[in-house]
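Just below is one structure, and these are the notes that go with it.
Note that one protein chain of the assembly has been removed; the remaining protein chains are unaltered in position.
Which chain is which? They are A, B, C and D, in the order written, and residues in each are numbered from 1.
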Amino acid sequence: CLMVAAVIAACSTQSATRVNVAAAADLRYALDEIISIAAARNPSVDYAVTYGSSGQFLQQIDNGAPFDIYLSADVTYPQQLIARGKASDPFVYAVGRLVLWVPEGSPIDPAQGLAALSQAQRIAIANPEHAPYGQAAVAALRAEGIYDSVAPRLVLGENVAQAAEFVASGNADAGIVAMSLVLSDPLRDVGTWWEIPAQLFPPLVQGGALITDTPGTRELRDVITSPEGIEILARYGFTLPEE
Amino acid sequence: MDWPSVRLSLELAALTTLILLAIGIPLAAWLAYTRARWATAVEAVVALPLVLPPTVLGYYLLVAMGVQSPLGRWWTEITGAPLAFSFTGLLIASVLYSLPFAVQPLLASFAGVDGRLLEASSVLGRRWPTTIARVVLPLSKPGLATAAVLTFAHTIGEFGVVLMVGGNIPGVTRTISIDIYDDVQAFDYAAAGRTSLVLLAFSLVVLVAVYSLRRQRTRAWSL
Amino acid sequence: MDWPSVRLSLELAALTTLILLAIGIPLAAWLAYTRARWATAVEAVVALPLVLPPTVLGYYLLVAMGVQSPLGRWWTEITGAPLAFSFTGLLIASVLYSLPFAVQPLLASFAGVDGRLLEASSVLGRRWPTTIARVVLPLSKPGLATAAVLTFAHTIGEFGVVLMVGGNIPGVTRTISIDIYDDVQAFDYAAAGRTSLVLLAFSLVVLVAVYSLRRQRTRAWSL
Amino acid sequence: MVTVSAQADSVGHLKADVRRHGIAADITLPLTAGRVTVLFGPSGAGKSTVLRTIAGLAHTEGGRVEWSSGLDQTPEVWDDGRRRRWHPRTRRVGLLFQDHALFPHMSVTANVGYGLIGVSGDERSRRVHEALLATQADSLAQRSRADSLSGGEAQRVALARALAPSPRLLLLDEPLSALDAPTRRRLGSELRDILVSLQMPTVLVTHDRAEALSMGDDAIILIDGRVRQHGRAAEVFDRPADADVAGVVGVETALPAIVQQSQHGLAVVQLGRHLLTGVPDRDCRVGQSVIVCIRSEDVSLEVGGPRSGTSLRNHLDAKVMSVRDEGALVRVELDVGVPLASTITRTAAGELGLVPGLPVTAVVKSTSVHLIVR
Partner (left out) sequence: MVTVSAQADSVGHLKADVRRHGIAADITLPLTAGRVTVLFGPSGAGKSTVLRTIAGLAHTEGGRVEWSSGLDQTPEVWDDGRRRRWHPRTRRVGLLFQDHALFPHMSVTANVGYGLIGVSGDERSRRVHEALLATQADSLAQRSRADSLSGGEAQRVALARALAPSPRLLLLDEPLSALDAPTRRRLGSELRDILVSLQMPTVLVTHDRAEALSMGDDAIILIDGRVRQHGRAAEVFDRPADADVAGVVGVETALPAIVQQSQHGLAVVQLGRHLLTGVPDRDCRVGQSVIVCIRSEDVSLEVGGPRSGTSLRNHLDAKVMSVRDEGALVRVELDVGVPLASTITRTAAGELGLVPGLPVTAVVKSTSVHLIVR
């Protein structure tokens, strides 16, 4: 019993200095800047970020994963956790943007919009069954009325990053991916893009929640929802969350 | 159940197993019986695909098959269709990735065959393909079964490489394992559980059948 | 290079291999030499984890180890820390998932050991653990090497189960394979390539060493 | 079938009723310390199967294997012929495998010491060394892998391995077959002494009549999976119970004939154009049919016209058909109306100047003509 108490004590001292962040993969570049701000404001906290699939994080947190703050690519996931008493303080921090992306040297001109996809042989999107960007891409294609004609030519990535990989490696000649990806350092020069108008798909609102309520998690939430954070996110291809 | 995926998976696994036995048997025989020093290096290289995470291996394969690589261009020229996101591409990837699962058990089994029988075969004037076919293989049934089972099961269950190289195209490259994975990702646990159960039950039947074949020797006495 | 991940991977792979040899040897021996009918079913069950996609298997393991499951709760009560997302949890998952890679080659090798030697050992009054240790294992070196190599390499390369059960927590459950996977997902191909190369080179050295040990017999004559 | 069955005496007995793919051999042996029972029979008769069943490596389908250590203790039922059997390990017998089955990866000393359970250190090396000495394999003690041994070397090491743990019963499957004659002779007689001094009852399979007679106290003749005769070794080899056994124990001539006269324990039969006096194995009447058994080495040859036979010596005029050098002996096929074989020394053959076609007289003592009454 004493030993158990000691272990718990050890854990709690650790979480006092360390904050495990579960972040949606599309935040990979933007979040580094935001974290450095939060860390500067709160030097006793050590932020450790894990990027991954929001859905997988949901499953893991549900089963006791030691994450302290959850930055999802979706608003419903944090709410599910809150409904089950696993999280608190939901917040919305960004809205994702969708682009049509073609690799450099492709005959397809993205400026023509989604219609240009009629010339593409392979179109990469994230899997619409579980990836929000995939669902958005399908919605946009439907809105333009070309979904049925392009459906046989779709290749599905496990997530939006993999869809981008299909395009970047030249195996797909077009892709519908997150703007945050095509603006990232490694992919900036790989292709050209055209933003798909936001009205063609339901908004990709990204929300989060605190799993543990500590100064460190609150600090990060505050930074990410502050004007400063929103400005950083905007640079990385996110729009402001509409209040 | 997504039957096209099931069919695809079975086809892929069966073809991969066949191809890997066809490649693996001579390769393992060579590795088991050669005296060349560098065979050890070859043996190690065969096991290397295992060390890379499937998705990463898949990524490299994707690049190798892509239009930017000579292989990819050559293939597209010859066949008129790109290798990536095709069943053939999937097959190549599966074969590469499962190579150690076929070669290693075969090799271990071959190495255990009584050397005097190989000697007898040679003195009786037989070339090594005959020796392998008529002496080594029949005496390596457990290893053969292991190689086939590991390859087959692993190909059924694999999804990292397949997802990367195949692009999850329904009916073309969406295998049953991707299907289950998608269900879990979409929180459709009921569907995932159902499919898994069917997959497990089917595999159990296949495995029991394979193993029964192998367990033909009735030993009068056990340890 | 992310050295904590490298260390974690090596620890995990080494421990998994050790545990699996410790479990696999008696299990494979039992499977190889029992006359029980239902051993065939056990054998098939051992191979089943392979059939499920790693992430899906990982999901089921996660649920089994999670705070909502009796096992998870019991473990948390006993040790004060949850099983999932811990190194122990990762180890258990790896052991389960790699079980067939250890048991199958051992089994195939054991089945190939000359039955008369087992008979001799029994008549000389030895119990089966002694027979396994002193007769079967030394004569199954190739199978033992295969089991160790497949288990080790596969644990190094595995990331589906590890990602699900471990949660990719830096320094605790982030293995080198997840690290490479992350790099690829982040389009940092240079880093992924670098890490992969180091991993491959290291593995090559280990594998060549293991295989050289096994290739000790110099045969006067080859096929 | 003539069976000199074991007296179920205080020394205990082993009962092995072995039934397995066509074999049905029922054997009971007294477990007298140091007594050697020879199991003799043609290739494929089931000798190895009997040994393996006693050791527990094969099972009897029906039948029974039972070990009784004497007096009124309940016997150990090693195999009840159905499903209940003792594990080979628990029977504590020693078995020399016909194909040796040495552990190929172990050194010679590790092989020999393998069965020495709970014996270590000096005691262990001493017993290993003793066993190797006993089997004249001490020069091989340094060998680090048993698979580098020659056939005969392996056989001696395997013998040492079987002896070393001092089993309750020793089963030797052709222990000397791969050895050269001088080694075999030396080892054979030493082995006999060792078995007596270690007091181990032994069952010995051999194909060699000389070995059977010099090493065996009792002999069991196994033909086609059946015990056809069981008795004292000298008895069995001298007085085979029937024509089959006669052939197996090396009685070259075994011919049917009819009793012409019978008195004083002797009988006269017609063989070819000769009347022959012999000893019937039991009372017989005139007109009864018998099998005439004559061992070739009991037939000596003389040159010159036939002398008239006495009741003690039969003289048969014969013609030499063929002469075959067999080392110490020369084998001569004769025609005395029926074929008859003779084995004589080379010296004798040289003196007689035997060539095919030569007329000779074959001489057989009546006591060497063994008549099996049918």
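Following the convention adopted for this analysis, contacts are C-beta pairs under 8 Å (C-beta built on N, C-alpha and C of every residue); 3 or more make two chains touch, one makes a residue touch a chain.
This is a predicted model, so every value here is computed, not measured.
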- Write down which of D:17, D:79, D:153 or D:281 is the residue touching the left-out chain. D:153
- In the complete assembly, which of D:34, D:247, D:272 or D:339 touches the absent chain? D:247
- Return the single residue from D:53, D:300 or D:314 that touches the missing chain. D:300
- Hidden-chain contact residue, picked from the options D:232, D:273, D:324 or D:374: D:324
- Message: So one chain is hidden, and I want to know which residue out of B:139, B:172 or B:204 touches that hidden chain in the complete assembly.
- Response: B:139
- Which residue numbers on chain D touch the omitted chain? 41-44, 47-49, 98-99, 150-153, 155-156, 173-174, 177-184, 189, 207-210, 212-214, 234, 237, 247-248, 250, 295-298, 300, 324-329, 343-347, 365, 368
- Query: Mind pulling the chain B residues that touch the left-out chain?
  - Reply: 114, 116-117, 119-127, 134-135, 138-139
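We take it that only the chains that are shown with their structure count from here on.
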- Note on the structure: The distance between the C-alpha centres of chain A and chain B, rounded to whole Å, is 36
- In angstrom, rounded to a whole number, how far apart do the mean CA points of chain B and chain D lie? 57
- Message: Quick check: what residues of chain C touch more than one other chain, meaning two or more?
- Response: 59, 114, 119, 122, 139, 184
- Where chain D touches two or more other chains at once, by residue number: 56-57, 88
